[in-house]
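Below you will find the structure I want to go over with you.
After this line comes chain A, so read on.
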Amino acid sequence: MHLDHFPHGPAAVGADARRPDGSRRALRIGLGGPVGSGKTATVAALCRALRDRLSLAVVTNDIYTREDAEFLLREAVLPPERITAVETGACPHTAIRDDISANLEAVEDLEDEVGPLDLILVESGGDNLTATFSKGLVDAQIFVIDVAGGDDIPRKGGPGVTTADLLVVNKTDLAPHVGSDLARMAADAKAQRAELPVVFQSLRSEHGVADVAAWVRARLAAWTA
Partner candidate 1 sequence: MTRTALLVLADGRFPAGGHAHSGGAEAAVKAGRITGAQSLEAFCRGRLHTAGLVAAALAAAAAGGVDPAGLDAAADARTPSPALRATARRLGRQLMRAARATWPSDELDAVARQFPKGAHQPVVLGLTARAAGLGPADAAYCAVYESVSGPATAVVRLLSLDPFEATAVLARLAPELDRVADRAVTSASAVPAEGLDVLPAASAPLLEIGAEVHAAWPVRLFAS
Partner candidate 2 sequence: MGGVHATARIEARADGRGGTALPVLASDGPLALRRTRGTAAEARVVLVGAMSGPLGGDRFAVEADVGGGARLRVGSAAATIALPGQTKDDARYEVRLTVADDGELDWLPEPLISAKGSDLSVVTRVDLGAGARLVLREEQVLGRVGEEPGLLRSRLVARIAGRVVLDQELACGPGAPGGWDGPAVLAGQRAIGQLVLARPEFAERPAEARILAEHACVMPLAGPAALVTAVAPDGLRLRRVLDEALAELDIR
């Protein structure tokens, strides 16, 4: 759909790219965005799209304990040992940005216990528009907003919308029902993000998560190159 381009190579390598044994660690991609925008649904769809060809795992950061992890477990998108929940003490943005120690422990434990892994998706707890991932935690980040949250969100900007490596505008199927103007959202996003890519998606459509999955594969190809 509106996938603009694939950047070349990981923008930011946070922690050491090698594991203690010298092997390359998994690519870490963060997914953030406001409550209810469809982060967990996107993670679930990505797992289904990628799990047959990639070894992957998920870390969730819930506001309340394990809710998102429980959803992924119920949906059986991955075996349970590949899903870990980090508790955030009512401050999900702190756990992905200011104090990433618990999340780093979680990704490293996953690599140790179920590895080798190609990809780890780190899902943030639903937070506000300013929540972004530390470069010490993830190599790239996806910011997920939805059309029902208001079509002025791209115009308002904020670090998530402006700087995420990929902006996903979710639930496009709802646009006519909530009076959101997709063209305007696209134009505003372009204005805020310049060359950074934007994907408009509806997980209910046949196309589903395909564009985001393609973007992830491209990042992974660059990571392992």
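Here is how the candidates were picked: all candidates are chains of the complex that A comes from, given by their letters.
Methods note: a contact is a pair of C-beta atoms (placed from the backbone, for glycine too) under 8 Å apart; a residue touches a chain by one contact, two chains touch by 3 or more; residues count from 1.
Computed from a predicted model, the values in this text were never measured in an experiment.
Visitor: Of the numbered candidates 1 or 2, which one touches chain A within this complex?
Guide: Touching partner of chain A: 1.
Visitor: Taking the touch rule as given, give the residues of chain A at its contact with candidate 1 in the complex, in rising order.
Guide: 63-67, 86-91, 94-95, 98-102, 104-105
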